[in-house]
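Note that this is a trimmed complex: some chains were dropped, and none of the rest were shifted.
Lettered A, B and C in written order, each chain numbered from 1.
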Amino acid sequence: GPQSQTPGKPRIALIMKSLANEFFLTMENGARAHQKAHADEYDLLANGIKDELDVAKQVELVEQMVAQKVDAIVIAPADSKALIGVCKKAQDAGVVVVNIDNKFDDAVLAGQKIKLPFVGPDNRKGARRVGDYLAKQLKPGDKVAVIEGPPNAFNGQQRGLGFDDAMNAAGMKIVSSQSGYWETDKANQVAAAIITENPDLKAFLCANDSMALGAVAALRAAGKLDQVKVVGYDNISAVQTLLKEGKILATADQHADQIAVFGIEYALQLLKTKTAPADRETPVDLITAESLAGK
Amino acid sequence: MHSAGCLLRVSTLGKSYGPVQALNDVDFDLRAGEVHALVGENGAGKSTLSRIVAGLTAADRGRLEFKGQPYAPANRKDAERQGVHMVMQELNLIPTLSIAENLFLDCLPNRWGWIDRARLRAESQVLLERVGLGGLDPNLPVSQLGVGQQQLVEIARSLWRRCEVLILDEPTAALTDPEVELLFALIQGLRGAGTGIVYISHRLEEIQRIADRLSVLRDGRMTGTRAVSDVSLEKIVRLMVGRDLDSETLHESRTAGPVALAVRGLTCAGCVRDVSFEVRRGEILGFAGLMGSGRTETLRAVFGADPLERGEIHLHGSERPARIRSPRDAVRQGIALLTEDRKAQGLLLPLAVRANITLAALRAVAEKWGLVRRADEAGVARDWVQKLAIRCHSEEQPAAELSGGNQQKVVVARWLFRDCDILIFDEPTRGIDVGAKFEIYRLLNELAGRGKAVIVVSSDLMELMAICDRIAVMSAGRLAATFARGEWTQDKIMAAALREHLTTKPLSRSDDAPPAARN
Amino acid sequence: MQNRSRWHAGLTEYLGLAAALALLVLVFSLSTRNFFTTTNFTTIANQIPALLLVATGMTFVLVLGQIDLSVGSVLGLCGSVLGVAITQWKWPAGLAMLAALGAGVFCGAFNGAVSIRWRLPTFIVTLGVLEMARGAAHAVTRSQTQYLGSAIDWVAGTNVLGLSLPFLVALAIVAASQFALTRTVFGRYVVAVGTNEEAVRLSGIDPRPVKLAVFMLTGLLVALAGVIDTARFQSANPNAGLGLELQAIAAAVIGGTSLMGGRGSVVATFFGVLIIAVLNSGLAAIGARDETKRLVTGAVIIGAVILDQYRHRLERGRST
């Protein structure tokens, strides 16, 4: 809803990726809750794009926020390169910019001599942990398949790399890596075809939980739920039961609600002290049936 | 052999569409400076012949000679470059463009693609004057013109070019007498200048007036060419139809029943003002008037197709005005309207003749729960095809493939099958051959005889005088006079049609924007 | 003779499409190991019901001369309603499904009613509803995928000879729809309105109820598809059905349905759906790179229609 807009208080814009994704919604809710608790310290403008491929819309959001004269922008960029230019412009216009969730490309930042502080998880590390956990349940040489995010989604790529790292380290055979575009339906189609083509498949590594749901449905349809293991990423609410039932073996929790809050606190600090604290890596937790039981 | 003055010669021409032999071994010749009439029943192949000569269709067999040289136009443009022009039977204007743009569509005056609007306007103005549409603003979109005016614009389009052969395919089908006179004057002028004119029409008296020679097509074969002065009307008809038509029984005297439809004070936006009339069961009421006099608008309003501003419609002598807000209401209360523009408002062109005939009464051949009984439907369609002698190779043929006149009969069949009590026919014989015309007159008579109330709008005054019990004459949106049989003469009717134009400023289409465009 | 020629016409009508389909199956069978197996075909069969239902509805809409861009979002909304009704509001499964179907019919009715009332192009109305329904889906689920567990497992889980209930239901609906389109008064009106609405109106038939009915029917079929997908995935995702509208239109158009209205066949659309499904499945079985998949998909869409054109010409050539 419309924000209370008391002049004097700093205004912070939170710009997220796909609001179609539960992850960012959690992020937004965390931020809004934080703002409510600290209503006297700052105002919050939370925005996101419809789907995370729509980079142009996100660039426009940044421009819009600069035009709205916000004091700080906390951004989870949909593309690790395409947003750098506009963020630099925002910085030049005197707006504090904090990068969260998805890290800007280091090479480009260095080449352009731009410093944008980063707060967020390491997707590759997180995926590696999920993969390692899965590997423990398999034998070396087992066939596995990866269902990736959209081809140029940075975090998707990182998760894919993390899965690859883990599988290669454990000596598994990756028979197929295809994109499921973050969607249940598309992942389901791809997974079904992979199962048919590789009847002896042992596991699916999915770059997010929605796609894991699609893979589980494909396995159920093929009657192979107990032969093929599935892991996901994100720990959305819908997979809790599946984890407990063992239909999904593991997933990773990046604490979406915390990421934005850390970013906002970081921005507030920058506004107050004008000195940048160091980059901060937020935790990624491995979630399994045991860890859920332990809670 | 190229005899002097023989402009165009066609020999052993053949053309078939699937199983239909549209033209079979046709010979035909046209001299410079003559008007050569081409007549024949619907589907006889007149348009097909013209289309081949004008470069719109290619012949299967035969040869064409133009000014002694072999002639094989690749397309219409090619034909026109050589001086052969055609005004087609169906309107082919582009409604979203202005009159001027339509007139000069394939050669818009321009400089590097930029249209010279002043010149376009000026040149169009001249052309429009020539066809008697001088009062129209050339920048008006064609969508705002009535059918008759569009026809004149089509004619104007061919007039300005170097024209050695001009084919007019039923140019007068939608015109009323004054425009016809104007057209004839134009034709005389062209003939004087040495243009050879092929004139296709189903109005035989016109042919007697202006044609020099006459060729008759029957079932795609040429039955012969002769001088018009040598043949009587009856003879032409016999050549066309192969039998004599009995014109005595055109009107049967009958006693009119109670009032079926009474219209009081009907007024609708723009062009109909305070029209009242009634029609009785067993009576044929004709509507005469000049082009644009508001006949169509009046009857469309009665039918609920256009909203009416004021006025009441009473059915079957009831004192309570009937509620007619849509054509559906009208049809449910037993009113049928056969529209004047069959292509845009009547037919489902790509669908079978069968589907077109049963459209208005599909439920009659369907189970209660909506299943169409296919055998019944086909049977009904075949029946009507036979009764109206619709020329098609089966009732499954798409309506688009029928000749114009046969398309008209299909629409007539639709309403006859629906069997309403009050039947409104707007230009029912437009583009229909004499044989079929008499067939339709007979039908109208029979309908009236069965106690139906029939309203006929026609631009052909002779036709109205032949079949109607009474004739209402409209003039500039008002009902100028109503004549009972015996009271009228052609002069009286024309005088009434012109009355409002003499006393009040006529409604000109150019200052008034249209009611909803109809085409 | 009448009958034989009708059969003959029916066969040749689908010849081009069947050829395209056979070609695809052949190519994939040769280039993968397990494509030409019963398992694979039943897998494909069980994946297509949703698209098949939506494309069937779309065929009606297109024959009517209209378009419905909202189908994907409406599918998402219906699934969401079903999911939330079961998981949050704890409604019994039957009631929840009714609610989902109701949501679909409502969206369809809205599409139809708004475009009729203000005489708007359905393209723009359904584009608006595309946005609104997606927004509503997110609002209802608070953007969270709803996990249903086995609450409505029977929907997707019932099997007959390896074929799932949804597939059989979809087949039955395709047959019924083809019958409705070609043999009933309603179907005839749909074709007629799509051909020349003004002529239909002037024949004393009100085209508005026909339009409304088609959009409501489509809404219902879309909702059914949503229920089926939700049951298959045991979860309701507010993003379900993204981009489905283009797939459904593509299936119908590949099947020869005209976007100008008046011409179309549900059975041909069925072939279109099969072509799309086989293509997706085969490309995934090959494990083609994403860009290859897209290039091939695009080429096949165009190629299938070209092939169908040649079939048309052949047919015309023979008949004249």
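The working rule: a residue touches a chain if its C-beta (ideal position, glycine included) is under 8 Å from a C-beta of that chain, and two chains touch if they have at least 3 such contacts.
As the structure is a computational prediction, the values presented were derived from the model and not from experiment.
Chemist: Would you kindly express the chain stoichiometry of the entire complex in this file with the labels on the displayed chains?
Modeler: Stoichiometry of the whole assembly: A x1, B x1, C x2.
Everything below uses one rule, namely that only the chains that are shown with their structure count from here on.
Chemist: Spelling it out: a chain qualifies if it touches subunit A and also touches subunit C; which chains qualify?
Modeler: Both subunit A and subunit C are touched by no common chain, going by the contact rule given at the top.
Chemist: What chain is most central when centres are computed from CA atoms?
Modeler: C
Chemist: Per the centroid of Cα atoms for each chain, what is the distance between subunit A and subunit C, given in Å?
Modeler: 33
Chemist: Using Cα averages as centroids, what's the distance between subunit A and subunit B in whole Å?
Modeler: One centre to the other, that is 71 Å.
Chemist: Once you find the CA centre of subunit B and the CA centre of subunit C, what distance in Å lies between them?
Modeler: Centres of subunit B and subunit C (C-alpha means) sit 44 Å apart.
Chemist: Indicate the residues of subunit B shared as contacts by at least two other chains.
Modeler: Nothing qualifies.
Chemist: With touch defined as at the start, can you tell me which subunit C residues reach subunit A in the complex?
Modeler: Touching subunit A from subunit C are residues 32-35, 37, 39-40, 43, 46-47, 138, 142-147, 149, 156, 164, 229, 232-235, 237-242, 280-282, 284-285, 287, 290-291.
Chemist: Touching subunit C in the complex: which residues of subunit A?
Modeler: Subunit A reaches subunit C through residues 19-22, 25, 51, 151, 175-179, 183-185, 188-190, 192-197, 199, 209-210, 213-214, 216-217, 220-222, 236-242.
Chemist: Note which residues of subunit C are touching subunit B in the complex, please.
Modeler: Residue list for subunit C touching subunit B: 183-186, 188-189, 191-192, 195-196, 198-206, 262-263, 319-320.
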